[in-house]
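Step one of this worksheet: look at the structure below.
The complex appears here without one of its protein chains, the remainder shown in place.
Entry: chain A
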Amino acid sequence: MSEFVQLLSEIVIWLFLLYSAGIFSVYSWIAIFSYGAVTRYKQGNVFTDYSMIAKNPNAPGFSLIAPAYNEGKTIVENVRSLLSIYYHKLEIIIVNDGSKDDSMERLIEAYDLEKVSYFIAGNLMTKEVINVYKSSNPAFRKLIVVDKKNGGKADALNVGVNISKNEYIVCIDVDCIIEQDAILKLAKPFMEQTDKRLVACGGVIRLANNCKIENGKVTAVNLPKSWLGRSQALEYIRAFVLGRMAWSRASGLILISGAFGAFDKEIVLACGGYDHNTVGEDMELVVRMRRYMIEQDLPHRVINIPDPLCWTEVPEDKEVLKKQRNRWMRGTMETLWTHRKLMFNPKYGKLGMVSLPYWFFFEFLGPFVELCGYITFWIFVFLGIINWTFFIALYALVLLSSLLYSVYGILVDLVSRQVYSKRKDLTKLMVTAMLEPFYFHPLVVWAGVRGMIDFFLKKNGWGEMTRQGFSQEKDLPFAEQCKLFASFLLAHMGKMAITFMSFVSIISILEWFWYGKQFAKLKSSEALLVILSNNLLFASVLLLIITFLFALLSILGRSLSRNLIAALLALFLVGQAVLALYFSESKNLLGADLFYYSREELKTILAASGMLSIGNIALLFVAILLFYYPIAHSSQKLKTGVYVGLTVFILGIVSLGFLSLSGELRSAKQDDFLETAERSKLHFFLRSNVEDLIEQNDLSIFSSGADKSLVFANPDYPFLKDEQTADFLGPYLQKAEQAPNLVFLIIEGLGNAYSANSGYIGNFTPFLESLKDSSLVWENNLSSSGRTFSVLPTMLGSLPFGAKGFLEQETYPKHFNLINILGKNGFKTGFFYGGDASFDFMAKYLQAQGIDQLVDQGDYDDSYRKLPAGSGGSWGYEDQAVFAKMTKEPVAAQPYFHIGLTLSTHNPFLINDAALYERKFTKRLQELKLPAAAQAAALENKKQLTSVINLDEALKGFFENYKKRADFKHTIFIITGDHSMPEIPLESKIDRFHVPLLIYSPLLKEKKRFSKTVSHFDVAPSVLSYYKHNYNLQLPAQATWVGEGLSVGVGRPGFGIPMMQSKNQLIDFVFMDIHINAGKGYKLMGPLQEDPVDGTAAATALRNFERYQKANKQFIEEKRLVPDSLYHQYFNEAK
């Protein structure tokens, strides 16, 4: 990782740590300070006789102002509740802010209201007052009702201030339930003021949700039923009992809740009343009052008392809650902006130096910083730079600190007032504290962030805050609920489906266009139609499945489930695009094998391909967001009904049926590559993963059952057999004085298609072709896999695959292979590789087998050249370097077995001296005189074939240098490819595995070409048999070769040739002349051409495939190949 990224990541981490330390410190201070504040209040008021205030003519007067808008449902009972407040000098002013419902009519009727002429003394500018009402009933003489034109809450409050007669005003929400002695408790702090004027006083607000309310009074306190409500109960405890009390004690309180707060009217008027231009008018007023007092140099206080004076209903619907928090954030931002001059201004004392900065850094920036934290975390994960220990420790600390703060809040609440006094309520609160960080908190953080965005987008206003009233709603019948739910599901799913399918179509068209640029055969409109159809078919099936998921997730909440589904669909779209891109680069479908590479391996692959860059990752995020937002918003913006959703649902069922019965669509032209390219990549990926999951967990319900005909010679060791491989090589090689050296040259991605005259691309390995004239050549040789991971175990040990390739196993079972057998027979063994040998666990395997020498990228000095890095990292050292290393090995009397594995003919095919080899490619192309179609195909794969030419030249150089060695004459070279390049299109399904195999040596008596179909499984048995029969090498009596030897190949029934396309795909098998691929049979003819055959003809092959799979499965389960006694006996004797 570049130093710059490293430095940047450290800076980011430190910033987060500093911020966390800040929050931790502030909250610790709040916790400690609030406890003192609460206990001090309790100690000072525990035996206060409030009734003294109630009957005293000297007690201050209060005007209770309650704005009301469309509160018709509950306003009469709310006002009744207010009228029962126990205080002598009280007037209750209800301000009807232009309600559109029948609020006024209900009030007039209930309280015998009459319009009166009323002089409004106050001078605050407000919207027009239409009428003032007073009751003709003396019982309601305290009540004044004002009807005015709509102007918002702030405007309504200002009207109340103008009308009020008393020296103190209490501003409330009309639907709050006020405790009967609330005004008495509020009056005391105002009466206790001496030198410092008390300008505002708040109390604790508690939740009325689920409480028993009779005649406007809370008679039984219960926790809200929903987790959302309970989370808010906890939040209110923290906010009021801890936060407000601490700030109150520290004289830094700048917020008195708009739901209940008392103010000095004279100061409110002097400040100009509430500000209409903000949605956070409560906080803004307090800040302005404090500012005024400071500017006038008047000592003052703003306090909060911990008595619960007011009960309010909090939103238990997520949408309403989000709107509320959105508004709170906007209110905070508006206030901070309006009073920005005070920030860090020492003239304003604690207000400017402490309170406002706290609100700015922690209340305002908090949600944003947290969101940045989440984003930063994922970026770090994708870049692979996350230190999990640090992250987990920090995350655990955050969670526990949150829990501590909540639990502490509950404790202080217990100490102060014990509102929730039932044990089960306290327990529920504790549980809520544990769950809150995962559910409620992210919700309010997101709402806060949206509030920020809306602030900058200048979205003002309150939003619709639906209130249920304090009475409970009647539940609908179950059938009705189901109907409503189904309508909701189909309606929203339909809308999202339209957007989703549109995107799928666009991506499909882009996919076709991109493929067309690279491959001529994909330019046709037929290809477009097929690609589009396959993608849409699968998309329909996906939508069908997601509809059910949507239904399930709706239990968590409709809005949440909608957003989750939109995110999932966005991810699928990005997946579709990424997989299409992958195919265009690799010419291969990506399946579950993705998950069988280790993280390090994936990093290496991605880095080498140049995919792992900050730009690409950022692009990925942008793409996800670009897909997410239209899908998420389509469910709200598009005006479609239930029928669209129903259509989508039915389409999904039909598509599922179609795909199950006849599979994906294909072009008329039979072409394996075309067929693969036209498939839905996402479908393949997901299906491959599901099948792999089923296989891993043995979830298959259609088990084939044991076939009694599939018996093994040794049921305990199904692969074990007597070592009777014929000596096929002996007659072709002259006898040397001692066992000849053995050199394997395994060429990365060397396929027959471009390294043989019979190859359908053309022969781009002129040197290799010339070498064949002096070699034994098998023209129909098969590798054991479509990737490199199995070449070593296959060639060295003729080993079965196990679960995901032999090398993937945690520990390797004892077995015989070329390394340990030749090693025990006096050979020095060595492996030479230009890259990281730990890739695919090669080093692990070789070292476990006791290899004497392992050379990889760490063993090259500066005299060797690495392959170019491109935008990612370099794979390692060029083939020339690997060969040079092998050539420079000292000549010794002891025979050696060396394995060289090359690298340059691997994606991204970056080579040194690229220009030179491109010229050679062009020249070669001219020499070959290929037909037009073949020439076009060659040009389409120019980069790959250029690297092949480079490889061929490297081979040439290798042999030229090796010939100069004294031991060259006594060396046998076996040259092969590990698999055909997946990036070069296949003509048939077997082409993936068709690789050259030649044995070259100065000891050869004659050259020969063999057309028998053999495989890499046959090499080790034949080589060992040669050494045994000609040089008396000791071999074990029994072995576990999958192969039968080069003399046999598939010529007689054995295990056959199993082949893995990738680490999780064992779907290819050759038995005799039948090739099985994905359950279908193909007859092998000529130079590995094949034609499909019917089921009957393939039956034997299929059965033998099953036999192999059974043996392999037993190997996976039992983790053994040979008996320990055989193994130890051989190696002890061999000593």
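Quick note on the criterion: a contact is a pair of C-beta atoms (placed from the backbone, for glycine too) under 8 Å apart; a residue touches a chain by one contact, two chains touch by 3 or more; residues count from 1.
Operating definition for what follows: contacts and distances are computed from a predicted model.
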Name of the absent chain as recorded in UniProt (options "HEAT repeat domain-containing protein", "Succinate dehydrogenase flavoprotein subunit", "Menaquinol:cytochrome c reductase cytochrome b subunit" or "Dihydroorotase"): "HEAT repeat domain-containing protein"
Residue of A:270, A:404 or A:486 touching the missing chain in the full complex: A:404
Selected residue (touches chain absent from view) among A:101, A:192, A:295 or A:927: A:192
Option touching the unshown chain, where A:139, A:393 or A:1085 are the choices: A:393
Touch criterion as defined above, residue of A:43, A:811 or A:863 at the omitted chain: A:43
Interface with the unshown chain - residue positions in chain A: 17, 24, 40, 43-44, 46-47, 49, 51-53, 56, 58-60, 114-119, 121, 131, 134, 188, 190-195, 387, 389-390, 393-394, 396-397, 400-401, 403-404, 407-408, 410-411, 414-415, 418, 421, 423, 426
